[in-house]
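Yeah, one chain of the complex is gone here, protein chain that is, but the others are all in their spots.
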Amino acid sequence: METDTLTIEPAEPMTRDDLKADRPTWCPGCGDFSVLAMYQKFLVDRQYPQEKIATLSGIGCSSRFPYFINTHSVHFIHGRIIPFATALSLTRPELFPFVIIGDGDAFSIGGNHLTHAARKNVNLNVIILNNQVYGLTKKQTSPTSPLGFRSKTDPWGSRMTPVNPARQIIGAGATFFARASAANPKHLIQMYERMSAHEGFSVLEVLSECVQFFKGSFDGASSGKGGDFVEIGPDHDVTDEGAAFALAEKPFPGVFGVFHEVRRTTLNEMEQENIRAVAPAELQRPTVDKLKDSFNRLT
Amino acid sequence: METDTLTIEPAEPMTRDDLKADRPTWCPGCGDFSVLAMYQKFLVDRQYPQEKIATLSGIGCSSRFPYFINTHSVHFIHGRIIPFATALSLTRPELFPFVIIGDGDAFSIGGNHLTHAARKNVNLNVIILNNQVYGLTKKQTSPTSPLGFRSKTDPWGSRMTPVNPARQIIGAGATFFARASAANPKHLIQMYERMSAHEGFSVLEVLSECVQFFKGSFDGASSGKGGDFVEIGPDHDVTDEGAAFALAEKPFPGVFGVFHEVRRTTLNEMEQENIRAVAPAELQRPTVDKLKDSFNRLT
Amino acid sequence: MSNPSSISNSVIRIAGNSQDGIQSVGTMLARMAGRIDMDVMTYMTIPSTISGGPSIFQVHMGTATVLTPGDLADVLVAFYQHSYENHIESLRDGGVLIYDDTHVDPDLDALRQRRITPVAVPMTALTVETVGGTGTQKGKNIFLLGLLTRVYRLDYDKVAALVKEQFRGKDESVVRNNLLALEAGYAYQIGDVGSFFTFDIKPESGETNVTMTGNQALAYGAIAGGIRFGAGYPITPWTEVMEILRRELPRYGGTFIQTEDELAAIAAAIGGAYGGTPSLTGSSGPGISLKTEALGFAVMSELPLVIIDVQRGGPSTGLPTNVEQSDLSIALNGSHGDAPRVVLAAANVEDCFYIMIEAAQIARRFSVPVIVLSDQALATRLEAFPYPNLDSLVEEPSLNLATRESHKPYPLDAPTHHAPPGTKVVDGRYPTITGLEHDEYGNPSGSAQMHTRMTHRRSDKLRRLAAELPPPEVYGAKDARTLLVGWGSTCGVIRSVVDQSITSGEPLAALHLRNLNPLPPSLAEIFAKYDNVLVVELNEGGVNGCGQLGRLLRAETCQPQIRGITKSDGGSFRVSEVLERVRGILESTRRPATL
Partner (left out) sequence: MSNPSSISNSVIRIAGNSQDGIQSVGTMLARMAGRIDMDVMTYMTIPSTISGGPSIFQVHMGTATVLTPGDLADVLVAFYQHSYENHIESLRDGGVLIYDDTHVDPDLDALRQRRITPVAVPMTALTVETVGGTGTQKGKNIFLLGLLTRVYRLDYDKVAALVKEQFRGKDESVVRNNLLALEAGYAYQIGDVGSFFTFDIKPESGETNVTMTGNQALAYGAIAGGIRFGAGYPITPWTEVMEILRRELPRYGGTFIQTEDELAAIAAAIGGAYGGTPSLTGSSGPGISLKTEALGFAVMSELPLVIIDVQRGGPSTGLPTNVEQSDLSIALNGSHGDAPRVVLAAANVEDCFYIMIEAAQIARRFSVPVIVLSDQALATRLEAFPYPNLDSLVEEPSLNLATRESHKPYPLDAPTHHAPPGTKVVDGRYPTITGLEHDEYGNPSGSAQMHTRMTHRRSDKLRRLAAELPPPEVYGAKDARTLLVGWGSTCGVIRSVVDQSITSGEPLAALHLRNLNPLPPSLAEIFAKYDNVLVVELNEGGVNGCGQLGRLLRAETCQPQIRGITKSDGGSFRVSEVLERVRGILESTRRPATL
């Protein structure tokens, strides 16, 4: 179906400058800066054709990525980018779409879409920037806010059991789940690589500190700040779901790396099945002829 | 706050006749009949004051309960009865609300509300009538439809991994989960008892055959039909989440009984905490005086 | 009418239980009518329980134009006593009652007074005898089809061919039994059918008709219009459209997915459109409300999208299996902010097909969401219409990824043409598609001037589309002082009203609106010519009795002679009902003058 009318010069390699767009409006020190920088570096490393990259977001500070990266981008509505991206993935398999959203967007208003996409194993990369708070709306409790967190909607400290992203997403059927931190860019970029190499629904949770409304939240995971960044060891079997759940239960700050990776038929493959079940000759026939078949049965 | 102006005769015990309302419009043979009959029997056994029972549903065949039972009832909209019931539970703790919904209502459109209510441990009883199909809209794939199920939206047979209710609900943080079958009323009523005795978010999944659109679906769980109804043994530790997950992984038709039961602070208790944190004398003061305090600070 | 008369059109109402297969016999009758070049329109009721129950199927067919499913029946078929009792009033005086005397015991005196010819047929017994059944009533409907073939002097072989097609793929014995039942019905000595009436069957013109429901026409229209991706969630009466598309789209290399809810469905459809694939979503009542947030995004981000609303009775869960035209307001106004979108409404089943092609074109040309309104009556109604000229209508969709020198998604001086991802932009500046107010490149902008200009840009699409629309045509009497205005599925009824008014000496004219947003030009001038402009619609009347369209037209033209004829009873209008309401209004407006 593709048509490419202009002839193009032999492509120069894409550089990080090519990917730069508006200056980020995040607060100075926000963890999202590093996630963006590493995203750009990762794209350059991989040398995806620039025009085939799609950066897709919902609403939130983290969801401002589309303005700060020079790719085809979408700044959609709050909580619904997963079904949007599902359609893009199904209909345009040759693209490289990346969904980048916050913890509120992913787990609060968008929780159902995340769960169903995981179950159906949509071929999609989802990066969740978890700062354990609603940043853009200025400090309300998020589903990942820890017990005791004082926000404007829990001035006395939240008492609700937070969502455990690993547990919820693996439990829902995601075939890839990894965890990284904005404070450890080297490890983060490795996780981008691993995630993008996986075929199927892939989620990367990135702890990304909100310096404005939850300062110090992730010090415990930062060796530079007296904490510990514990990587998952080589003896962890990523295909063992039980082992992944066990890692998920580790107390804060938990562990980092790939928790889970298995291969299961993707929704994309299933839907392609339906098309492939049509005889190739039939598929090639013009629309008008096929429509006539149907109409003839309705005379 | 309650006022009771009429004086009432000493109450006669409530009978099943008192609870009868319109004749159910379900298809003859539908599993929901037995779930209704046992619900009535259970209410009579417990002798809840009739006026304090609330039967709350979404939309679907199963969600027609409100018309077939003579209690305060609500036939709400599709997928949203959980937050409705959450509010009722929080604001009217002296009532006995029961949510009764289908698998589509619970896991498809309503999935996010179920998950969050489980996480927050709302004190609520939720009965999910799982027939693994959309009944009311006449045979589309539901999130619990098994692999290979041919529906009007999957004429070639569904290929999506179905939701595993036990795994999803326990995983989300429900403090009670049990499983029963409409075809085994005696066991079903025991499960009603267990569920209602639990303080916190309690889910009872009931396999309830849709004879119209998925006939024979649960024969495998019915001893009368050559299947096996396997009850969970007395050595299962209901407080052991891992053990509950293991039970959840048993292949169809799985096992029946209480998978999981633990005690965790409920949302109701947390919200009462916020009220109790106000000095009792302050709570008793008239609204107008308290408002004046606030206004005086705003002069 | 008195017997025997020669009639060109006839209304048959079959009343029984849905389990008796009355829908399938009615469908075959309608299809047969279509095949022999008659006009046809059907009407059915949906039983209140899933497993079935009392219901009717009515077929209005004939060689003269058929515009409605018919007010009163010429022939009533009653399978049961309840069928007889509930529907005998729908049979015209002088009509024919065919009843199964195993179950029905009619009041013959009453019938005689109404000059109704009662015809007792032991349908159950004869079917069992013929087919050798076990007392199950399978085949009874086909027996009836044979009987009606006789009554209406239809071509037996053609009917038999239709029966064979119907059971194609089924077991040999099934086909044989049904043909036996057909033959038995045809052979049954019903008495002198000539004494009932003579049914005129004109020689066929040789042109081919197709016979389908509104839901089918919407689905095939979508395919013809180039739609290749869709997403939806089941809800009555929209569901069938998605079921057809789910089944059919893969044959065209396309995909339709059932999502977890309606919010996901429209998000997916927008994602499909973003990818450059013509996409749709749809729903009924409650699902439409759920889609309005994302609809606003499609407006703001200027993506092409088609949204079908098969209306049903509202509000809330309302009356899922009844007709109502009460979603016009949400179609026009649903979503916060100023969110201009195109709204079209199909006038009949044929139009369901053509309007989808048009909707897809408008969505693409103007990069705008287009809402197509149908309703429960159209959804379930069969109509025969001329085989469309598919060769000239159907466009093969193609994905345009032509490289662009530079690209602004929201240019202030030019229309938007969406560049899907995969499009290379030589100057290296890639677009952001956004729901925030933005500048020409899609970057957020809070500038006063930008919001003013972008707001205008979005509504200007509607002004440009309006400028292309021809002024609507007025149907009916040239000298009429009263104009009926309608929209959607009531088109045929209103035309019938006009036709009848002309013969009855109180001539009316009518104007039917397919374009509801933007409205076509010249409405004010047209209305100004009439003393009365009566807007006929199936929703609730407010000021001046005006319903949702009436209020829109009053806002648009400020002409106080606009009044409403509305109702909210879950049914469509009958011709007689509208005539009566028109007379009532004309009398009441005349009265003050004569006092």
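The chains carry the letters A, B and C, assigned in the order they are written, with residues numbered from 1 in each.
To be clear about the criterion, a residue touches a chain if its C-beta (ideal position, glycine included) is under 8 Å from a C-beta of that chain, and two chains touch if they have at least 3 such contacts.
Remember, it's a predicted structure, so these values are computed and weren't measured experimentally.
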item: Contact residue for the chain not shown (choose from A:78, A:260 or A:290); value: A:78
item: Touch with the omitted chain, as defined above, among C:206, C:337, C:470 or C:505; value: C:337
item: Omitted-chain contact residue, chosen from B:45, B:193, B:240 or B:282; value: B:282
item: Candidate in contact with the missing chain, chosen from B:113, B:152, B:167 or B:260; value: B:113
item: Candidates B:44, B:90, B:189 or B:211 - the one touching the absent chain; value: B:90
item: Contact set of chain C toward the excluded chain (per top definition); value: 48, 263, 285-286, 288-290, 292-293, 296-297, 299-301, 311, 313-322, 324, 326-327, 329-330, 332-339, 434-437, 444, 446, 448-449, 451-452, 455-456, 458-459, 539-540, 542-543, 546, 548, 551-552, 554-556, 558-560, 562, 567-571
item: Residue ranges of chain B at the interface with the undisplayed chain; value: 1-6, 8, 18, 22, 49-54, 66-67, 70-77, 80-88, 90-92, 94-95, 97, 112-113, 116, 271, 274-275, 277-278, 282-283, 286-288, 290-292, 294-295, 298-299
item: Chain A residues that touch the omitted chain in the full complex; value: 25-28, 59, 61, 75, 77-79, 108-109, 111, 134-138, 140-141, 143, 152-155, 212
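What we mean here is this: only the chains that are shown with their structure count from here on.
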item: Centre-to-centre distance between chain C and chain A (centres being mean Cα positions), rounded to whole Å; value: 42
item: Euclidean distance of C-alpha centroids - chain A vs chain B, Å; value: 33
item: Chain A residues counted as touching two or more neighbouring chains; value: 112, 116, 274, 277
item: Residues of chain C touching at least two other chains; value: 260-261
